[in-house]
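The complex appears here minus one protein chain, its other protein chains still in place.
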Amino acid sequence: MKKGLVLTSVVLFLVVLYGTCGLVYGQENAWRIGTILPLTGPLAKNGIKNFDGVKIATDMINDQGGVLGKKVVLVSADAPDPQAAASEANRLITNEKITAIIGTQASTLSMAATVVAEKAKVFYLENEGISGGITSRGFKYTFRSTFDSDMMAYQMIDFAADVIAPAIKKTDKNLRLAIVQEDGGFGTSTGKGLTDRAKARNLNVVTTEVYSAKSVDLSGMVMKLKQAKPDIVLAAQYINDSILFHRQAKELKFNTIVIGTTAGQGNPDFVQAFGKGADGVMAGGIPSEISVQRLTAQQKKDADEFVKRYKDSHNGEYPNPTSFVGFAGAWILYKFILPKAGSLDADKLREAALSLDIPRGKGVLNWGVKFAKPEEKNAGQNLYASAGLNQWQNGELKLIYPKEIASADFKLVK
Amino acid sequence: MISCPLLSRNSESATPMDLTLFIQLLISGILLGGVYALASIGLTLIFGVMKVVNFAHGEFFMVAMYLAYWAVQYLHLDPYLATLVAVPVVFLIGIVTYYLFIRPTLSSSVLAQIFITVGLSTIIQNMVLLFWSADFRSISVSYATESLVLGPFAALRVEEIMISPIRLIAFALAILLSVAFYLFLKFSYTGKIIRATAQDRSAALLMGINTDKIYRLTFAIGIVLVGLAGGLVLPVYSVQPFVGFDFVLIMFVVVVLGGMGSVVGAMISGLIIGVVEVFSSYWIGQENKQIIYFLVFIAILVVRPSGLFGLREEEELEHIETID
Partner (left out) sequence: MKPSIDRQQSSGKTLKAILWIALLLLALLPLFIKNEFYLDALILIFLWGAFAGAWNILAGYAGMMSLGHNAFFGIGAYTSTLLLLHFGLSPWIGMLIGGLFASVIGLILGLVCFRLRSHYFALATLAFGEVGYIVAVNLRSLTGGSEGLALPIQPSPMLFSFAGKLPYVYIGLLFFLVVIGISYAIEHSRLGYYLTAFRENENAARALGVRTGRVRLIAMVLSSFLSAIMGTFYAQYVVFIDPSSVMRIQISVQVALFAIIGGIGTTLGPAIGAMIFVPITMLLRAKMGTSLPGLHMIIYGVILVLVLIYMPQGIASKLKERIPLLKKS
């Protein structure tokens, strides 16, 4: 017994020791920034794409000479589920001595990881998760570079009521909306925003359909929507289920105007699947065209550089919206927050972040950078991260809203 | 008034079900069910012959889809032809799996059998994730893009009924293969041996049947059947490492409803489940439809565990009516 137990415990101890040591890189002269993203598990598909964006941003900044002369080194962690996200955050902070983390692609992972970061007073930049909950807990060290679900959802509803409705000769009173949402975190957050905004504007939502993104058949739902006769369908879907949905809608001859999101209909795979058939479909979320006049020459260069590097490493594929937004978060950290802070000290980063006031169009994509102050309800939210409405026109995704930065006009496609 | 969020319809008006809608939903359900049927036959076969509940069954569905996908991408084959090409590979995978994972546990406890296939499921899912990445992959078929339209039948007051062409093809082939397999099982020599082994293993041994060989063959056939189902649905929706797990739950419902071990049962209940699923998603919402078939599942297990066509006698189940 003694031998067995002792042996087991020694082995265990060594295993744990081994696992936690020797992970310090020999680069004292580099910025060590942690990343927490789902690289395995059910969320891996987008997690990896987000990670790609962050990696390209890191390579680009290093090629430009690093930040304040020092290179950036990523210390990455895989978080397939929320508990893993919390544990990995803990490990990065404790063993890797990380004081700044970029993550997490999915809101549920973010919610768990940011708790650990907040308790340890570590700077955390959320680059994609859109759930309002992330920035509504009054956390001091959690910031979000991208828009939140309400910003995107409200814009979709407003566009439907203010731009599309008149075009189809409808008013707020007789406009018929339908909401379709996948039942995961993304669909739920966005759906909530859509529902709330529609309610606030007294718009008629004829039906709300919730479904699992893993469904293999949506015909029942399509038939139900068809019976409800909506003028516009607002859909919070991922790319895969949006393709299934549109395909079955076409098969069952359910024609309607669709405003989706860049997570779904706005994904390059969508036009791959439907070709000309994609024309007219809209997607709210990440503004598609980043080569707009409002950007400075340097930013345009950076944006094009990102696209080029992505294509080079992905067989010529145009970057995924997830990769864009992953890139954007990292870029904001490297270009604006870190240089101003001058160190990876969490409090300095925090102060630097809160002091930024970069107008829209001068940040990254066509965003600005201005984080909500601690007193505000959504402390840490980048208020200048605007969502945009895009539309497929002739096989290209064009930005059609807001007008000031749009590169094309809305086209009504029957 | 009790508000039941799970069951209340959240649309503004309850549209009465007219004949057109009913037929449309029915057809969609049947098309869906045909694929469920083919996919589940293998599962019920394996259980019927070897008493093994193959929790990893869905993963073979997924792997076959990937193989068909690669055949389409690199050999530029038609997807249905690609499925055929994938069959021998899938068969081999079935044989190897049998030797490595199934055979060692045939005489083990139920616990061991269940969790070995669970472990196998984990291994396959993550190997696919490792080698082929988490990306969703899909293909389109260039020819079957326009819906078939039935009607309208003014006399019956039925308007147009739309039939998805790719689902129709999948359905037709699935039914064909299922029936072919059934005939094979019923009339061919090998089929009879398989059935004999399923009915009574000891007797089969006494009759000189090499049960090990039969088990191996049966397992491989079961895998091939689900693999075929996978290939048939590739044009319909995409494949990713975890698609098998989502599908396997449905397959279990089908198999239990039809009766574990009954091929005919699997075929018929596959269609039933397909129809139930589509109608439920219309009536109580897409999100809630899963609850329906899980409740159906539990209800069957409790009320009539042998299912509609169960062959197995009640040795698997207790007869004690009261909890003592």
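Letters A and B mark the chains as written, and numbering starts fresh at 1 in each.
What we mean here is this: a contact is a pair of C-beta atoms (placed from the backbone, for glycine too) under 8 Å apart; a residue touches a chain by one contact, two chains touch by 3 or more.
Just so it is clear, the model here is predicted, and its values are computed rather than measured.
Q: Of the residues B:Leu75, B:Ile123, B:Ala172 or B:Ala203, which one touches the chain left out of the display?
A: Result: among the candidates, B:Ile123 touches the missing chain.
Q: Have a look at A:Gly185, A:Pro230 or A:Gly363 and name the one touching the chain we're not showing.
A: Residue touching the absent chain, from the options given: A:Gly185.
Q: Where does subunit B touch the missing chain, residue by residue?
A: 5-6, 47, 51, 53, 101, 104-105, 108-112, 114-116, 118-123, 125-127, 129-130, 134, 249, 252-253, 256, 260, 287-288, 290-291, 294-295, 297-298, 301-302, 305, 316-318, 320-324
Q: State which residues belonging to subunit A touch the missing partner chain.
A: 1-5, 8, 12, 15-16, 18-20, 23, 39-40, 42, 44, 48, 76-78, 81-84, 86-88, 90-91, 93-95, 107-108, 111-112, 115, 118-119, 131, 133, 137, 183-185, 187-189, 192, 210, 212
The rule is short, and it goes like this: only the chains that are shown with their structure count from here on.
Q: In whole angstrom, what separates the CA-based centres of subunit A and subunit B?
A: The answer is 36 Å.
Q: In the complex of these two chains, what residues of subunit A are touching subunit B?
A: Those residues of subunit A that touch subunit B are 40, 42, 44-45, 48, 183, 204, 206-212, 214-221, 223-224, 227-228, 239-240, 243-244, 248, 250-253, 269, 273.
Q: Which stretch or stretches of subunit B touch subunit A in the complex?
A: Touching subunit A: residues 10-12, 15, 21, 24-25, 28-29, 32, 126, 129, 133-136, 138, 140, 147, 160, 162-165, 167, 233, 236-238, 240, 242-243, 246-247, 277-282, 285-287, 289-290 of subunit B.
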